[in-house]
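This report refers to the structure that appears directly beneath it.
All protein chains of the complex are present and in place, except for one that has been dropped.
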Amino acid sequence: MLYDIFIDPFVQMYDMPDFFLQVLWEGFVAGILYALIALGFVLIFKASGVFNFAQGIMVVFAGLTLVGLHENGVPAYLALILTIGVMGVLAYGVERVVMRPLVNQPEIILLMATIGLTYFLVGFGEFVFGGEPKQMITQELGLPTGSTAFEIGDRGLIILQHIDIAAAVIAVIMVTALGLFFNKTRIGRALRAVADDHQAALSVGISLNQIWAIVWFAAGLVALATGIMWGARSDVSFALEIVAFKALPVLILGGFTSIPGAIVGGLIIGFGEKIGELYWGGLVGGGVESWLAYIIALVFLLFRPQGLFGERIIERI
Amino acid sequence: MFYREAGQFKTSYKADQALFPILQDRIGIAAILLIAFVAIPLFASDFFLTSIMIPFLVFALAAIGLNVLTGYCGQLSLGTGAFMGVGAYAAYKLTTAFPDANVIVMVLLSGVFSAAIGAVFGLPSLRIKGLYLAVTTLAAQFFLEWCFIRIPWLYNDNASGAIEVPRREMFGFIVTGAEALPITRYFVVLCITAGIAYLMANVLRGRIGRSWMMIRDMDIAAELMGVRPLQTKLMAFAVSSYICGVAGAMMVFFWLNAAEPSSYSIRLSFQILFMVILGGLGSLGGAFMGAAFIWILPVLLKFVPGMLGMDIAAETVEHATFMIVGALIIFFLIVEPHGFARLWQIAKQKLRVWPFPY
Partner (left out) sequence: MKDFKQFALGTAVALGVGLTGLMAPTAQAQDSNYVPLLTYRTGPYAGSGIHIANGMHDYLQMLNERDGGIGGVKLELEECETGYNAQKGVECYEATKGKGALVYNPYSTGITLQLIPKASVDKIPVLSMGYGLSAAADGNVFPWVFNGPDTYWDGASVVIKYIGQQEGGLENLKGKKIGYLFLDAGYGREPIPLLEQLAEKYGFELLKYPVPGAEMQNQSSQWLNVRRDRPDYMVMWGWGAMNPTAIKEAVKIRFPMDKFIGVWWAAGDDDAAAGGEGAKGYKALNFSGVGPDFPAIDDIKTHVVEAGLSSADPETVGGTLYNRGVLNSVIIAEGIRTAQELTGKTVITGEDMRMGLEALNLDEARLKELGLAGFAHPMKVTCEDHSGSNPVFIQQWNGTEWRQASDWIEPMNDLVRPLLEAAAKEYAEKNAPWPARTEACPN
């Protein structure tokens, strides 16, 4: 038993290096996708203190809009642009109808409002697009679909999916773009000001409403990218919403307000759960992935309650 | 005018400390109990009992349980569904292990197991707060759900992987299983829910309840004033999980008759959380109102169009229900973030001063 826990997994890793590398790659890709969902949460939490539970359904909704438009004869790229427009309208609507009247409410109320939004979007999405899962229009968008196999010496081969590589590249581009946007542009600076202190930002003439609409839109764009990538891996359906819960342990690890935290947290969870499932999961019958990430996060939190990159919690009376 | 407490003098401490010190409240409660115990059993159809009243009472109890933790002790939890599941599986194991024991005692005992598990998962609350804690309760949710599937001992190795409620009798009445009459099940559920609600109403205004509220309002200050956070928080987790466990056991024993692990999924946790928030955090009456709103509204939306002769496709109704419930949740949060309990207070105030505006 002890051998199975402490020695055998490492022997396996050494014996089948190709497989181990493949596991790492899958962990990396999964981590990138978790990080993308978590990024959507972080953007909104940073700017408005709202824990946006609707991010998961926004992923589904963006994916469905894109595919739905294409099915109705809109060319792929035009559909992409229109979907971006729809996400913009959604962002504006959410800011106007939900966020603005709820300003200054406790965080649990805001959290509930986003769950209410989730219900609404589930109903609306199914009403407009139907409940059938849809195929992501991977090829039409010019995304690669094939795979490449690498042989490592005589010890086996690693298969890399082009779409996964594309996902990694797009994630890097998005994070870089967001980083530049936050640090170099006027709106980005205003956004950071809002994140630091709402009232101070208001007093120097920054429009909170405008900033919120912008972050919701940015989160919508991240959701669209996630929707395309995850849709290409399986398909676009409402079951995808549940996968989005995986972003929560990522957030815990990375801290609610840190963009690098979301990325690092995503990768830790991605690697951790794949390695855990493949080398240790068999000991308890497999399928541990559904909770392993949470337990990792829980243990981690006991030692560092504010997450890896979170702001230090200072409590006063 | 209608709700005047002027002139109702208390001449003893006992009268002053009564649960309902105001005459009108006593009349109101008596009327509600009269309706619940007499009018509904006399006039309601089976559908009304099984699909509206029983689930409503079960959910109301679960909402009370979560309210103890979130509303009174300030610890946000998303693991309610799993704690209810622990109660259900414990009750199933108990009643199949001791087939001759009284099933209601078993249901009430099952809460003890979920209280123990709840306390274990409450341990991180000593270091972790707020939304972070909410996410760690998700660990309980997913881990326990996995256990319900993976430990065949919990469901007695049934090939179906589900728990099925056997027939149990009490005083000559069949109280569980398919042959149990809706009316019997209704009375059992009503008595348990009303009993626990009465008990909690007293606990919450006593020393324990007050220490919970101190922790909620400011835990450091509470600690400085001599409230021990470890015991207090863990007790809140245990009591809350006990109530949720009993509610979960009632859910399968008196309502669903059989349950798969997916019956106790994260969706159930959200359902209960909605009830608590919409009803009003930190209010027992609110738990009932929230449960009524979240459970009864979708049922009405589903069946009323058909009864009025409107022919709408089943799935369209379902989509509309989702949209309406979601929109109404947002609407109520905007209009009254403190929930129905606060609306009720406003209404009472209006009744007090009517016909004058102030």
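In this document, chain identifiers A and B correspond to the written order of the chains, with residue numbering beginning at 1 in each.
We adopt the following convention: contacts are C-beta pairs under 8 Å (C-beta built on N, C-alpha and C of every residue); 3 or more make two chains touch, one makes a residue touch a chain.
If you're wondering where the values come from, they're calculated on a predicted model, not measured in any experiment.
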From A:85, A:179 or A:285, residue that would touch the chain that is not displayed:
A:285
Touch criterion as defined above, residue of B:146, B:186 or B:242 at the omitted chain:
B:146
Since one chain has been left out of the picture, which residues of subunit B touch it in the full complex?
43-48, 50-52, 55, 96, 99, 142, 146, 149, 156, 158-162, 164, 166-167, 177-179, 255-263, 265-267, 296, 299-300, 302-304, 306-307, 313-315, 317-319, 322, 335, 343
Subunit A, residues in touch with the chain not shown (by the definition above)
16, 19, 22-23, 26, 29-30, 126, 130-133, 135, 145, 147, 159, 161, 230, 233-235, 237-240, 242-243, 245-246, 273-274, 277-278, 281-282, 285-287, 289-290
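Simple rule for what comes next: only the chains that are shown with their structure count from here on.
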Where the CA atoms of subunit A average out and where those of subunit B average out, how many Å apart are those spots?
33
Seen from subunit A, its contact residues with subunit B in the complex are 51, 97-98, 101-102, 105-109, 111-113, 115-124, 126-127, 131, 242, 245, 248-249, 251-252, 256, 284-285, 287-288, 290-291, 294-295, 297-298, 301-302, 305, 307, 313, 315, 317
Subunit B to subunit A touching residues, read off their complex
70, 76, 124, 127-132, 135-136, 138-139, 142-143, 145-146, 150, 218, 220-221, 224, 266, 270, 273-274, 277-278, 281, 315-316, 318-330, 333-334, 337
